[in-house]
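Have a look at the structure below before the remarks.
All protein chains of the complex are present and in place, except for one that has been dropped.
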Amino acid sequence: MAINAPVEATAEAEFQVGSREWAPLLVRFARERPLGAIGAGLILLMGLVAALAPALATHEPLATDYAAMLAPPSARHWLGTDAHGRDVFSRLVFGSRTALLVGFGASVLGATLGAVLGVTSAYFAGRVDLLIQRVMDVFLSLPLIILALAVVVILGTGALNVILAIMIPMIPRCALVVRSSALAIREMPYVDAARAAGYGHGRIILRHMLPNVMAPYLIMLTAYLGQAILLEASLSFLGLGVSEPTAAWGLMLRGAAVQFAEAAPWMAIFPGLAISLAVFAFNLFGDSLRDALDPRLKTQ
Amino acid sequence: MTKAPSRSVGGTVGALALAIALVLAMALPTPSAAQQPKYGGELIFPVPSEPPSYDGHREETFGVIHPIAPHYNTLLRVDPTDPSGTKPVGDLAESWTVSKDGLTYTFKLRSGVKFHDGSEMTSRDVKVSYDKIVFPPPGVGSSRKGQYRSVEVIEAPDPYTVRFRLKWPESSFLLGVASPWNFIYKADILAKDIHWYEKNVMGTGPFKFVEHVKGSHWVGKKNPDYWDKGKPYLDGYRALFMPAQSANVAAVRGERAHIQFRSFSPGERDSVVQALGPKITVQESPWDCMLMVAINHEKKPFDDKRVRQALTLALDRWEGSKALSRIAIVKEVAGVQVPGTPYATPPEELAKLAGYGRDINAARAEARRLLKEAGAENLQFTFTNRGTPMPYEPLAIWLIDQWRQVGVHVNQVVVEPAAYFTPLRAGDFQAAMDFQCGYIVEPDLDIYKFISTDKNPANYGRYTDRVLDDLYDKQARATDPEERKKLLRQFEKRLLDEEAHYLMTLQWHRIVPHSSKVKGWQITPSHYLNNQLDTVWLDQ
Partner (left out) sequence: MVKYVLKRLLLMVPTLLGVVVLIFVLLRVVPGDVVEMRFVSGQNQFVDQKLLAAERAKLGLDKPMWQQFGDYLAGLVRLDLGRSMWTGAPITEEIKLRLALSLQLALMATLVATALAIPLGVLAALRQDTWVDYVVRVFSIAGLAMPSFWLGILIILGFLIVFRWLPPMVYTPFWVDPWQNLAQLTWPALAVGYRYSAVATRMTRSAMLEVLREDYIRTARAKGLWQKLILTRHALRNAMLPVLTVIALEFAFLLGGLVVTEQVFNLNGLGLLFVQAIAHRDYTLTQALVLIVAFTFIFVNFLVDLAFAWIDPRIRYR
């Protein structure tokens, strides 16, 4: 997925520009790429819901009500109650916090660390490159879920460990993609100039090369944000993610939701919809972003 | 949501239909009603766990009992027609006598019992099998040998008599000999290769071994020369290995299997009953399994018994039973014995113990007072739970919720099941969900867990209570049932009320919905019992 030099310049220009230039850019983005705009809109909505959760929720997400277990949607409980009489809507709203926290945490950390690693590997080339590549290969050859499972088994469950578990398989994947872009930049004259000027390796990597792989970095970030949310849901579903009584979408799909899927389908349908919508939004946005940043796909 | 109103109406109608179906299902005659058994048919049942080896003396999973028990007999067995699961009757033993001092048990064996290879069973086979269980040679695993510490020697004076000499009298000995794990093996085979039974089957039981395909199934077929003439009724059985519980439920619901011998959850039972109506019979029973809160006495402030008492007073067990029995495999409010069994404390007596009272507001007020007195008013702690969904999860949610009502804030840490024992054994926890499942309802087995940690390392509470130890020993040797009951009540009171060493949650509840064609099978409080399938027949 090598991206040509001209794009580097534009990407650099686009992202180093002052804030006043953002507005017309956004409008153009929305007009040219309606799907991306929808995705972005949904993401913003989700962010708002997460931020305003205490105000939006109708009940305490942890408050049980054993007199109203498995109740269907009603005026009191908009989306019904779960097996402990907890309000599904409120848990859904607070669940967005867990999803965003874990999703953002894992993918930002993973993509950033992966990018640094990829650029470093490309910069040093030679044996360092080969070594890093081999190590990355080892982690790459294992499916996401298996690696995440292994990490959780070792470190234990809980939000922090889940972030780590999702982050670790992501790093090599991001590193690989960023590395191929970085390889192209390495030959660029300004890198040589920086070396000649006596700048240290770290400075060159962080301040000269990294900003120029923004395009693939952002693409990876948005692609993996959706994946991270899904992976968190899968881990919680397997019982290896966040634990009760925290409100988390994957957790809500576990146990009672499956057992009472016929008698009380609202328990299974809504959290699943929430997950799908969130991942869908991120993927839609990321998809359009990729289109925008990849010059070969521009319509003339 | 436009669908909501019709869903509520539909929901009510559905609930009504379900209720009617449930009543119908449970009103059907119990399996031991006076119907003439029919011969023929293959019983098909899913098993969620596959046996790691075939040796019952060594293993602990029901995945061994369900497919393998039909191939063997034991010396005594628990009466398969008795719902309390506490009555020993003869299997290979025809009759037995106990000496006056309670130290010698003499069993008279049946004659004409043949192994599946045609050779005859004699007392030597019983003696050698029991020697392997009670006095295993080095390198041979016997999981339950600790249960038979009272046995001094096993003798076989003549081909049809076996004699056990005990070091001290033990009221639980007969039930111990009725253990479903103590398969009687062939002495000649054990003499040649003591590990033979780990990978092979050769017994005297009602069914002969046909095949075991790993990851798939186990097949047994009728033993035509079975010593119990007229039995078994079935032509054979097929155990299907299905790890996912949902697959087990789907198999019964799709009428691809007749019965699952462990348990379904209430939601699963409801869905099966709703789908199949009168074609399904549901048998329910209290289960000899309990989840209890282990409190680490070595961590402050849990060394203060007022704090522990407050924690048990906060739990509304009676209301919890009503609510949780709808969504989890728990139901009965119990002390240290399964309700409905001979030594269980009746509810009126139980209500006198801390945390078992009917007035929850008074109990919670008392809890708050105790916490304040102990200086632990805004207590916060971490609860370590095991990552098994049913019923650990719903119970933990309930516990945390109940403790919240007295101002105690708890967060849960879920540990993957395989790694679970590590923090417990190391004392690396504050409070944790502990569990115990008995294969037979017998106080000796059920309360052994709670004696001092220096005597029983499997007591994760890390406390020393000599009064409790003393009561245990006394009740184990009490030969008079009334005397034993009194001692057990004292034990229970000290454990749950005076010292609140451990907190019982709710007794597990076993729910077995099965095809109405299956007759002759009676549910008991243990999923390790009544699996020989000799009394089972298919009404088709």
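Residue numbering begins at 1 within each chain, and the chains themselves are lettered A and B in the order written.
Operating definition for what follows: a contact is a pair of C-beta atoms (placed from the backbone, for glycine too) under 8 Å apart; a residue touches a chain by one contact, two chains touch by 3 or more.
Because the structure is a prediction, the values reported are computed rather than measured.
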Contact partner of the left-out chain, one of A:L45, A:L101, A:L142 or A:A184: A:L142
Residue of A:L79, A:A233 or A:A248 in touch with the missing chain, whole complex considered: A:A233
Residue of B:D82, B:E155, B:E198 or B:D539 in touch with the missing chain, whole complex considered: B:E198
Sole residue of B:R253, B:R269 or B:K519 that reaches the chain not shown, by the stated touch rule: B:R253
Residues of chain B in contact with the chain not shown: 46, 50, 52-53, 59-61, 138-139, 141-147, 198-199, 213-217, 240-244, 246-247, 250-251, 253-254, 256, 275, 289, 416-422, 434-439, 445, 448-449, 456-458, 528
Sites on chain A contacted by the missing partner chain, in the whole complex: 34-35, 134-135, 137-138, 140-146, 149-150, 153-154, 226, 230, 233-234, 237-238, 250, 253, 258, 261-262, 265, 268, 272, 275-280, 283-284, 287, 294, 296-297, 299
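The working rule: only the chains that are shown with their structure count from here on.
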Length of the line joining the C-alpha centres of chain A and chain B, rounded to whole Å: 46
Footprint of chain B on chain A - complex, ascending: 62, 64, 66, 69-70, 72-74, 78, 83-84, 152-153, 156-158, 239-240, 243-245, 254-256, 258-260, 262-263
Residues of chain B defined as touching chain A within the complex: 1, 4, 7-8, 11, 14, 18, 246, 265, 267-268, 270-271, 274, 319-320, 322-323, 326-327, 385, 387, 389-390, 393-394, 396-398, 400-401, 404, 412-416, 418-419
